[in-house]
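Note that this complex is displayed minus one protein chain, with the remaining chains in position.
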Amino acid sequence: MAAVTLNEVGKVYAGGVEAVKGVSFEVADGAFCVLVGPSGCGKSTLLRMIAGIETISSGTITIGDRVVNDIEPASRDIAMVFQNYALYPHMKVYDNMAYGLRNRGTPKPEIEARVREAARILEIDQLLNRKPRELSGGQRQRVAMGRAIVRKPKAFLFDEPLSNLDAKLRVSMRVEIKKLQRALATTSVYVTHDQLEAMTLADMLVVMNAGRVEQIGAPLAVYEKPATTFVASFIGAPPMNLLPMTRAEAEALIEGAPLGVPDEGAIVGVRPEDLMLPTGGARPPGSIALELTVGAIERVGPETFVYGNMARGDGVIVRLPGQVAPASGERVSAVAPREKLHMFSADGRQRLSG
Amino acid sequence: MKRSVFTHRLLPYALLGPQIAITIIFFYWPAIQAVWQSFLLQDAFGLSTMFVGLENYATLIGQPEYYHTLVNTLIFSALVAIISLSLALLLAVQADKPLRAGGVYRTLLIWPYAVAPAVAGVLWAFMFQPSLGLLARGLREMGIDWNPLLDGNHAMTMVVAAAAWKQISYNFLFFLAGLAAIPRSVLEAAAIDGASPTRRFWTIVFPLLSPTTFFLIVVNIVYAFFDTFGIIDAMTAGGPAKATETLVYKVYFDGRLGGDLGGSAAQSVILMVMVIGLTAIQFRYVERKVTY
Partner (left out) sequence: MVEQHRFGNVLPHLILWIGILIVAFPVYVAFVGSTHEPTIISNGQMPPWPGAHMIENYYRTIFVGTSGTTREPVGTMLINSFIMAMVIACGKIAISILSAYAIVYFRFPLQMTAFWVIFITLMLPVEVRIYPTYKIAADLNLLDTYAGLTLPLVASATATLLFRQFFMTVPDELVEASRIDGAGPFRFFKDTLLPLSRTNMAALFVILFIYGWNQYLWPLLITTRDEMQTIVIGIKKMIVTADAITEWQLVMATAMLAMLPPVAVVVLMQKLFVRGLVETEK
């Protein structure tokens, strides 16, 4: 068990593409860290650098108290679960799990014991004699996990391990991964582009964009106080409504004490779930209001999404509990309490509200 | 290119070693020698050689026999390609239909690929042997004075038959693969549009098959140029009176039996250029598959 520390880590590919730009963070011993971001943001490259299958162009990576920059992947004492599982197609499940231990010269009885133990934990005991192609997607996923845990490594690395599964299986595997990680208390770094997966799994969330870290923090802290408009729109679904406004436009949203918008204007953000459509025009004091014309309405059962447009054209999504909703074409006023408002600098790089 | 590779200083060279060594010793060195020799002239006894520049080429081009052989080769190649391609296409189109026991037909048609050219030559030579061959007897009964030992056209017919026979199976397999790749829905759409089966073949199937056909034409020409040496040597040895001599056979004959090493080398170089041309054409077809 060990902490994983990244210090100013950068990656430049031959050809000059800068995939990762000076990333630093520390994953505490036993913590579950999720790297999340859109595809091409550098999160997988970063993970592969931790694994040692990608060279490090600058900075240092430390696992435990050892700088691993020049250490072979096999000697870093990590295990990795790949997106396509990367099971050895010609080996039985047992051999897939035992291979890494055999290469390290682990004594046979111990290999046997560890593989059986891992198989028991993952409930794949009855699959040990099968080849990967005879397994379902979920089973392959479990074998890939098994291959990682038999090694009892210092850290688990997960590269979008659930993205090849169907939606239902993804949810149940997600819960299991979390449970397993809790039980083993092994430091984990997990890469995903799915914000829901990131929110539910992480102790520590690292949001990345274009090779840089946008924000690091506990999932709910990131949700409640996104540091940039990128994070605001990436975390949460549907994404936060972000409305670039001049100072006058922004101040006009609210009655009473001014919002304190800077002279150059700001981007005002409000999450769809924080907006309400009060009936009867009774607007709570100190709230902001967006005047909308209702466009499309999506009823998904427990909640309803209302897609409206402001007079100047910006689209706004409102997420309402239950199935009550205005009719399409109706003019409504969407209201949110003042403290649910997020304000960002006009370039979106900085959070202005507290 | 692989995303992830091994780093090892000497291992890749050791892995490449055997192939590169054999390639240099038995491919590049002889090829360079051939080019070099084509600039040399050896006297009749092989005692002295001298550098003569392009003289060997000039002599060659000035020779009516060389043209004769070139024309022979072209006629031979064209006949072999046309006959084996059209028979193979006819058979492949039939075998592509959803027939009962379709797989059996394939098995029964592909095996001649495995017959050595020289052996194919011997089989056909036996049937066409003027005094005792089964086919020769039939031809004689039809009133044809069959004698490939004297008549150049008869000899040519014989080698073409053997060479085309051997190539049918190869063409058949590739046509079959090409036909299988044509989407059924296109044919169904044509049928709904009222095209008759014959019309469907010429307006839909044949055009869609053209990449395969083109590829096969090149392969068949290469085959007729180079791989039929055994057939010709076993059946006619280029005779009678060089009526069935192809370019490759002439290289062999002039170099070994005629002792004209310089001239033979010059012919080799010309052939090499032809192979490079044909290979280049072939790669235009497969270019998307070789990405480097």
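As written, the chain order gives the labels A and B, with residue 1 at the start of each chain.
Quick note on the criterion: a contact is a pair of C-beta atoms (placed from the backbone, for glycine too) under 8 Å apart; a residue touches a chain by one contact, two chains touch by 3 or more.
Nothing here was measured: the structure is a model prediction, and the numbers come from that model.
S.K.: Identify the residue among B:Ala58, B:Leu150, B:Ala241 or B:Met272 that touches the chain left out of the display.
M.R.: Of all options in B:Ala58, B:Leu150, B:Ala241 or B:Met272, contact with the hidden chain holds for B:Met272.
S.K.: Using the touch definition from the top, which of B:Val52, B:Leu123 or B:Leu208 touches the missing chain?
M.R.: Here the residue in touch with the unshown chain is B:Leu123.
S.K.: Could I get the residues of subunit B that touch the absent chain, sorted low to high?
M.R.: 2-9, 11-13, 15-16, 18-20, 22-31, 33-34, 37, 87, 90-91, 94-95, 97-99, 105-127, 129, 131-132, 134, 137, 165, 168-170, 173-174, 177, 184, 187-188, 191, 197, 200, 215, 219, 226, 229-230, 233-234, 248, 251-252, 255-256, 261, 264-265, 268, 271-272, 275-276, 279, 286, 289-290, 292
S.K.: List the residues of subunit A that touch the chain left out of this view.
M.R.: Per the touch rule, subunit A residues meeting the hidden chain are 48, 51-53, 72-74, 78-80, 82-90, 99-100, 103-104, 147.
The definition used in the following text is that only the chains that are shown with their structure count from here on.
S.K.: How big is the gap, in whole Å, between where the Cα atoms of subunit A centre and where those of subunit B centre?
M.R.: 60
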